[in-house]
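Apart from one protein chain that is not included, each protein chain of the complex appears where it belongs.
For chain A:
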């Protein structure tokens, strides 16, 4: 019986692998580094999955949990039995393979999709702690899986899952005068990519509005940089600024009413805040140095920015109201591209040391710096809205790809691109 199951499972996995390969038009995640202390969890292939088209729902759930760095999904070949939702679990079996939790599910055809029932079992407590279902059309099965992972993540960690969120990023092909740039939006794991803008001039610095409905970005179309704001559903957009010089680094205020940016219309880059209602500008910095890459604190009271006023680039914090500026980074010669964590307790940034440019986290409470990534050209960190994962731009060979690292640096993944150089990721807010 078990052999039959194994054989059936092998067939299913193979069939799915073939489909995945066919559907690999965008990105596939590879594990770079695992976390030894992660919670072992068994995600059993969902019953009835053989009939589902192209998406291995349980695998997506397991991958999501693993990406958080908090979970270590047990290899499918080590699963002793393959129960589905509604089946009775023999907890001692799961204890034997050291699973702390077990996820089981069942897919029932419904309309043009499936009703996906799923359960979370606590092996040590020997009880079901979650039992729900979600309906998903055939082309929304990954979304269904992300929803399930969100529920499981929340139940176990008491932190909201961010697996249903999206990223915006830029992809580029070619060199010098023969380049093509696209701005894209995809699921956080790179799947379901769709193009938002295409141009033969550079696009950079996408930033989500806090309601997740708009993107601000810099586009050089027409040969000069300008800041645009584009509605994602309609595609409708406005050119917000096109001053002489740099129009760069747009950053939304948490209330969505203002946009911080870097403009060099005065002669060198300074931080400005634009009131979006009347487009009035307020200049925040006044130094002959570079001032760029503004980022708002979650409480809207501070703006972090990069300046080389002390020599090399370092991060400074501007306090709105008082206008006071204080330097935040002192470790190393190069700290730039800073962002606050959603709880406002840490900043994520690009730091340079002898081995290259890395993503680092600095505590705003005690100043301690933790370098999270180890490859040579890591930059543009963007933080999941629940603060647990960071995506960033990195290089594999000569290709630009996106990396994903847990906020403690313990789990690391690469999302290789099949086309072009991928960079400038921006993580969406929660959108419901």
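Note that in this section a contact is a pair of C-beta atoms (placed from the backbone, for glycine too) under 8 Å apart; a residue touches a chain by one contact, two chains touch by 3 or more; residues count from 1.
Keep this in mind: contacts and distances are computed from a predicted model.
*Asks:* UniProt name of the unshown chain, from "Multifunctional fusion protein", "Peptidoglycan-associated protein", "Xanthine dehydrogenase YagT iron-sulfur-binding subunit" or "Amino acid ABC transporter permease"?
*Replies:* For the chain not displayed, UniProt's protein name is "Peptidoglycan-associated protein".
*Asks:* Just one of A:224, A:257 or A:345 touches the chain that is missing; which is it?
*Replies:* Among A:224, A:257 or A:345, only A:224 touches the chain that is not shown.
*Asks:* Among the options A:176, A:278 or A:432, which residue touches the chain absent from this view?
*Replies:* Touches the omitted chain: A:176.
*Asks:* Kindly state which of the options A:59, A:100 or A:262 is in contact with the chain not pictured.
*Replies:* A:262
*Asks:* Taking the full complex into account, find the residue in A:48, A:84, A:248 or A:429 that is in contact with the omitted chain.
*Replies:* The single option touching the absent chain is A:248.
*Asks:* May I ask you to list the residues on chain A that touch the chain which is not drawn?
*Replies:* Output for chain A: 175-177, 179, 202, 204-205, 220, 223-225, 244-246, 248-249, 262, 264, 267-269, 290, 292-293, 306, 310-313, 332-334, 336-337, 350, 352, 357, 376-377, 379-380, 395, 398, 423-424.
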